[in-house]
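Below is the structure I would like to discuss, written out as structure tokens.
The other protein chains are all here in position, but one chain of the complex has been omitted.
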Amino acid sequence: MSSVSQKAIEQDPQQLHEDLHDIWGNPKGWKALTIVNHTTLGLRFMITGMVFFLIGGILAMLVRTQLAMPDQDFMSPDIYNQVTTMHGTVMMFLFAIPMLEGLAIYMIPKMIGARDLVCPRLTSLGYWCYLFGGIILTSSLILEMAPSSGWFMYTPLSSSEFSPDLGPDFWLLGITFVEISALSAGVEIVVSILRTRTQGMALHKMPLFAWYILAMALMIVVGFPPLILASVMLELERAVGMPFFEVAGGGDPILWQHLFWLFGHPEVYIIFLPAAGIISTLIPVFAGRPIVGYGWVVFAIIVTGFISFGLWVHHMFTVGIPQLAQAFFSAASMLVAVPTAIQVFVWLATLWLGKPKMKLPMLWVLGFLIIFVCGGLTGVMLALVPFNWQVHDTHFVVAHMHYVLVGGMFFPLIAGLYYWLPLFSGRMPSENLGRWGFWLTFLGFNGTFLIMHWTGLLGMPRRVYTYDTGMGWDIYNLLSSVSSFVMSAGIAMVLLDIALHFRFGKPAKQNPWNADTLEWANTMPPSAYNFVSLPKIETRHPLWDDPNLPVTMAEGKHSLAVATHGRREMWGTDPISGKVREIIHLPGNSWWPLFAAMALAVVCISLLVRVYALAGVFVLIAGVFLLRWSWENGAHPKAAPDANVSPGDPPLHSRTMDGPGVWAMGTFLIANGSFFLSYLFGWFYLWTVSPEWSMPDVSPLSLSGLVAAGLAITAGYMVMVKLIRGLRRQQDAGLASGFYLAGTLGAVQVALTTWVMLAADLAPTETTHDAVLLLGLIYALFHGGLAVVLTVMQALRVRYGYVGAHAPFEPAVVVQLWRYNAVVFWILVGSLAVLPRVIGG
Amino acid sequence: MSPLLERLRLTHPIHFVVGLTVWCIWFIAVYGGHAVACEVAAPATERGVFTLLNGWMLLLSIVTTALLAALTWWCWQAGQLHQGRARFNAVVSAGLYLFSALSVVFVALPIIGIPPCV
Partner (left out) sequence: MRERNSNIASPNIQRATGRRVNRIAVLAVLGLALLTAGCAGDKSILDPAGQAARDVALIWWIMLTFSAVVLTVLTGLWLFAFRPRDVTRTPSQERRVARHWILGGGILLPVVSIVALLAFGVPAGQRMLAIGEPGEVIEVIGHQWWFEVRYPNAEGGEVVTANHLVMPVGEPVDFHVTSADVIHGFWIPRLGGKVDMIPGRENRIRLQADIPAVFGAQCAELCGVAHAHMHLFVEALPREEYDAWLAERQRDALATMATANATDDEARSAFMTHCASCHSVAGVSDGTLGPDLSDVGSRATLGAGVMAMDDGAISQWLHHHQTLKPGNLMPSHADIDTDTLDSLGAWLETLNP
């Protein structure tokens, strides 16, 4: 599709802007709740994140007040445990991740020359899930029922026996709800970066920030499902009594730790990578030269992304695993120092070879460097097993972790906010107040946490609400507490500065920092559609090559400067070469994401108060909303009923078989696969390691029943494949009946699996073995049922004329689910029913 | 370049992730296999490091390292034959294969010195 029209039709820019605004513009009043635009939602994410940051910050101040002096009774131990648990939880799940996702949602399309993310309604659903989940979680503080077993919720402390209150339920349900948001953002950011970069932006010309965000999003996709699985299992144990982690029934509390840290360690890098992306964006701009060693940075990003999944056990060095296994993880943990050091020296070399200017954002970058390097060095120390055995669970670790997270995330974030402020508001930040804010934060931070290393070395454990005098800890705790208030004064000053600049900041000129990336080709503040026309780029530095690019883009002198069709359109490009492949048309504003999120919120609350019937009803309602949402796709009148494009332009994505939805489904299935692998890990782990595991001599699952079900789903998949082959040849005869046939085969699989499950006569509240089997079968049933529903819906859509040879896109999405289901089902049969027969209990 | 290497498409960005994926699989195999072996049939502590388990883990590590080293070399060669995007992809992939190979070596070092199941 290289023959894309680069025609520079002379159009009136003002008229073009108004036409585009009619299509893309945000509604006002109540209808503002329907907005799906990434700019608006990105801002909402970030503002909500800031609110949660303030809540988390107040909790931190409460902790430091309590610990300022020995034997204080400012807080009772129970409240203290709630406060520390919620401080960690809020900062990690409700501030750090959503904040950075918000930044990515806002910035990525602008940086890669797109007009929105690929799944705008999913962005909206993600935001509402985040908001509602966050409100549910923080409301537990007001109700004084907050979780109190620490932000990593170690069981058995968080089990119903030792925490009979609702605290852990708030945590498990609220966090799972928020994670829907993280996952949906992760999926669409991956697809957006891979498939919607502007023409010519090949993989190796992508801004480094996009590389970092791509890695972060993929890590979210792979890293979050283990925690979702663990939360589901723990909630099932608490609510129904399925003993996954309870030793007496055959479970193992250490399994929780494995699943938690399988998520928890990558999460540190999920937070660090985007922040490092900010640093890699700012340094070249303020050094006035391209980054030195682009390839090295890409290398470091990929290495970090992978290695960070091989480190989780270093949080568990004291649980008593064999020395050799600890040595593996110790070595792997130290390896991560290599990519990090590469980045640090790439940044240094860039400054060395450039002409750097110490503007306000650079001050924060410098603060980041000092703090983060310090945190990295203590991180390497902690990777050393004998040292870890000494300082694990002491204030040394608290200090280390804050150096890494505040240094590695908060400082770069503020640097980035100051840098992009002119884009958000069209105004420049003040240099004076900002510098005061920086120095107070920097000195306060180091005063709090540098000293805390020492307190830890003197033996002060984590999470004690009080301590005796005479341990030598008093003075250091007092200094930490005083400094923490200095730090909060600094942060308050920064926030004040940012708030005031919206009113008093000097108006910014176009591209005020003389940056090289496309987001500065937007108007300031940006319009809802970002760019009037989409440029073809040749190098990594479009705005340095052609400083006039923002003007010609705004004048509509590049591609896709048409609005007459009334669709929201942008390029779909080849993930590697950046050649244009199709026109992606995006859905407009919609109520469905909000409604679906509200239904899910009701589900969450009813599970919390244990009204399971209501939860069931609202699961169905949410499902209906989501199906209705997906109904308005493709050739539906609300989407793209006609397929006309300008002469020379590529086809609409819904008229091809490889649009972003195919990629989104693929990415979602990676997440799903990670969930499934975590489940398999749990099954084999419990089987081999759990101290009191027991399993019957003969598997209770009927092998013949399962094989029959597997054959049914495989046959259904074959039918789907045959239909897809037909569509590729433009043949859609018998399409609807084919879908019905596949649906029926899927229903047979569901029925047979249900029969096997019922006939097995499992006792899931008695033994862990039966609980794990039941969970696996329910997983298979849910997926089988989902495939049936979606396939029958395709059949209906054929009848309505939304799907067919003219619009073959959606079956190509659905068939992937079938393939996944078939593979997963056979693996389940093999591991749950065949292997126990072969090996024996 | 031989037809076999041609089919590996060494300038495709998929090679950015293959090396480290192999590293991950190796890591899971060694860690998981070791954990299972220690639960099911732990070798006697007195034998120190001279156990069959250490031997198998070492062998697997050597084979994996060799594979990754070969891919490093092939990717590097492929990089020298191309320009622009293809060269970038192949050279970065070569670096990632090299890192993966060295990571296997580094993480496997303790196998030589530590008895398996204590």
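Per-chain numbering from 1; labels A and B assigned in written order.
Here is the rule we use: a contact is a pair of C-beta atoms (placed from the backbone, for glycine too) under 8 Å apart; a residue touches a chain by one contact, two chains touch by 3 or more.
Just so it is clear, the model here is predicted, and its values are computed rather than measured.
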If I'm reading the header right, one chain is hidden. Which shown chains does it touch across the whole complex? A, B
Out of A:426, A:459 or A:651, which touches the unshown chain? A:459
If I consider the whole complex, including the chain that's not displayed, which of A:101, A:116, A:252 or A:770 touches that chain? A:252
For the chain not shown, which residue from A:334, A:428 or A:706 touches it across the whole complex? A:334
Among the options A:16, A:202 or A:391, the absent chain makes contact with A:391
In the full complex, which bits of subunit A touch the chain not displayed? Write them out. 76-78, 81, 148-150, 154, 156-157, 162, 247, 252-254, 292-293, 296, 318-320, 323, 326-327, 330-331, 334-335, 337-338, 340-346, 348-349, 351-353, 355-356, 358, 366, 369-370, 373-374, 377-378, 380-381, 384-394, 451, 454, 457-473, 475, 479, 691-692
On subunit B, where is the contact patch with the chain that was removed from view? 45, 109-110, 113-115, 118
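Assume only the chains that are shown with their structure count from here on.
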Within the complex, which stretch of subunit A touches subunit B? 202-204, 295-296, 298-299, 302-303, 306-307, 309-310, 321-325, 327-328, 331-332, 335, 338, 576-577, 684, 688-689
Mind pulling up the subunit B residues that touch subunit A in the complex? 12-13, 16-17, 20-21, 23-24, 27, 30-32, 34-36, 38-40, 85, 88-89, 91-92, 95-96, 99, 103, 106-107, 109-111, 114-118
